[in-house]
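Here the complex is missing one protein chain, while the rest keep their positions.
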Amino acid sequence: MQGVLEYQGGGTVLHRAHPLVKLALAAVVCVGGFVTRSLLVNLALLALSICGGFALGLGGKVKSSLKGAGSLCLFLFVVQLPFVRAGRTLVPLPFGLGITDEGLRFCARFAARLLGATLPLVLMLGVTRLSDLTNTLVAQLGIPYRYAFVVTTAIRFIPVLFVEMRDVIEAQTARGVELDGSFTRKIKLIPPLCVPLLVSCAQRMENNALAAELRGFYLRKRGSGYRRYPLTGSDALLLAVCGLVAAAAIIT
Amino acid sequence: MIRLENVSYAIESRELVSGVSLRVGAGEFAALAGENGAGKTTLLKLVMGLIKPTGGDILVGGASTRGLRVSVMARTVGYLFQNPDRQLFGATVRQELAFGLDFLGVAKDEADRRVGETLDLLKLDPDRAPTSLSRGERQRVALASLFVRRPRILLLDEPTTGLDYRECVQMMETVSRLNREDGVTVLMVTHDMEVALDFAPRMLALSGGKLLADGPTRGLMRDEALLKRASLVPAQMVALARRLGIAPGEADDALSLAAWVERRAGVNAKGGMPDAGRP
Partner (left out) sequence: MDSLILLEGVSFRYEGAGSRALDDVRLSIAPGEFVGVIGPAGAGKTTLAHTLSGVVPHVRRGDFYGSARVAGLDTVTASVVELSKTVGCVFQDVESQFVTTMVEDEVLFALENFDVPRDEIPARVDRALADLNITDLRSRGISTLSGGQKQKVALAAALALAPSALVLDEATGELDPASSVQVFGLLSQLRRERGTTIIVIEQKIMLLCAYADRLLVMDQGRVVIDGPVRRTLEQPDRLLSLGVNCPRVTTLAARLREKELYHGPPPINLDEAETMVREAMA
């Protein structure tokens, strides 16, 4: 999981594209998956993301997100499937449950949508520096810097939190704590796992805010960003792709 | 007590530890030294069983860590993390110590007795809140919460980092006493060569995941080539003794060096007589 949300350098067209265009593309593919009623379009969008990911040199990220989000989707698929009663029953199960054709379609679409929404975001963050994203959100969309900063800080802290959580779990298991056990035992584990995590996160956030303030955070204005982001011909082309995807999703 | 046989550990095809073989006997005190990223902490986690080797085998007390749960290991092995705040959560020091026994199924009065003993041994106030203590005191609380379980092995990850001198001395003297009096085996990661020299008779030097050298701390600190390869800075008195051409082990602390200088000064004053004391 570690590093999945991090920027990975490269020289492809998408790496060089305007950050907002990349954001739009990711958003269109995400939302498109929810708008369309055709499973085929869902699968096509998913295939587009996977192929796109490999073409961008982000194969590792694609694999680990498929592994992470994929296992969640599979779990939901299996759990939901017997409970959908509509449609023609294909495999009857006890307790009045069963697998229906409608259930299969519904659950498959649900899984495809979920996966289809995760991948574009992961890929977008993989080819876009967070500061470029913040700068354009602030300069071109007029979002106040502090909000953009909060969002990017949250994204930055996700891997940090993962590491911190792993360390706390390691530290407590080294004291003899059993992570699996009865329910009452699990309840007892909440303070030893949560208190150190909260304390260290609070400390980190506070230090981070202080460091930002000492380097002029409150002085930052809409035009403070040094880098400029001109739109290029390939950006126009990518926007056209966005339009196509949107159209395909709406029609189907 | 601890035996590593050709141990390797890799994540995502990057080798963090490669081909390390070593033995640490019962009651030994050994320091693990090396540059940042040399694999010291990884090695310590491997011994604890927090991570399992991708190659080779680790035996602790005769049993392979592969098949052992960490919670079982924790009965005989105590692991002190560099940052005590990852462990501490209790409202009082006493609570923190009792928590370590909770998972061992120790009877109530036995648990109380052990907590009491440990509080005395480490000179801790049972009713203070761990959060109100200084970093050095919190580190000692973390050590105490390990020690109530009476481990036979202590694994320490930079136990003196972030401590002031007084706290550092207190910490190391406690560990040293546990080692001397109770025969606890200690394996300690440290960057502080003065601490290594003062407390650990044996040193293991790691670099790039490989064990570069294993031997007496005093001896290794004189090995110029090794120091360079492992980016170690030797303890001052050892470095000075080497520069002065003093034989290894003859004088490598301030007191014995001063005595050595005195003898030599006496010799020089008496015109090169080999024994200044003779009439």
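For this structure, a couple of remarks:
We just call them A and B in the order they show up, numbering each chain from 1.
By definition in this document, contacts are C-beta pairs under 8 Å (C-beta built on N, C-alpha and C of every residue); 3 or more make two chains touch, one makes a residue touch a chain.
The model shown is predicted, which means the values in this text are computed figures rather than measured ones.
Interchain touches from the omitted chain, evaluated on the whole complex, reach A, B. Contact with the chain not shown here comes from a single listed residue; of B:Gly37, B:Gly183 or B:Gly249, that residue is B:Gly37. Interface note: of B:Arg135, B:Arg152 or B:Lys210, the residue touching the hidden chain in the full complex is B:Arg135.
Only one residue from A:Thr89, A:Ser131, A:Thr232 or A:Thr252 touches the chain missing from this view: A:Ser131.
The chain not displayed touches chain A at residues 3, 6-7, 9, 129-131, 149, 153, 156, 159-160, 203-205, 207-208, 210-220, 224-226. Contact residues of chain B toward the unshown chain are 34-37, 134-136, 161-168, 191, 193-194, 231-233, 235-237, 239-240, 243-244, 253-255, 257-258, 261-262, 264-265, 268.
Basically, only the chains that are shown with their structure count from here on.
Centres computed as Cα averages put chain A at a distance of 42 Å from chain B. Residues of chain A touching chain B in their complex: 167-168, 170-178, 188, 191-192, 194-196, 199-200. The touching residues of chain B, when paired with chain A in their complex, are 45, 48, 50, 69-71, 74-75, 78-79, 81, 83, 85-89, 99-100, 102-104, 131, 145-146, 149.
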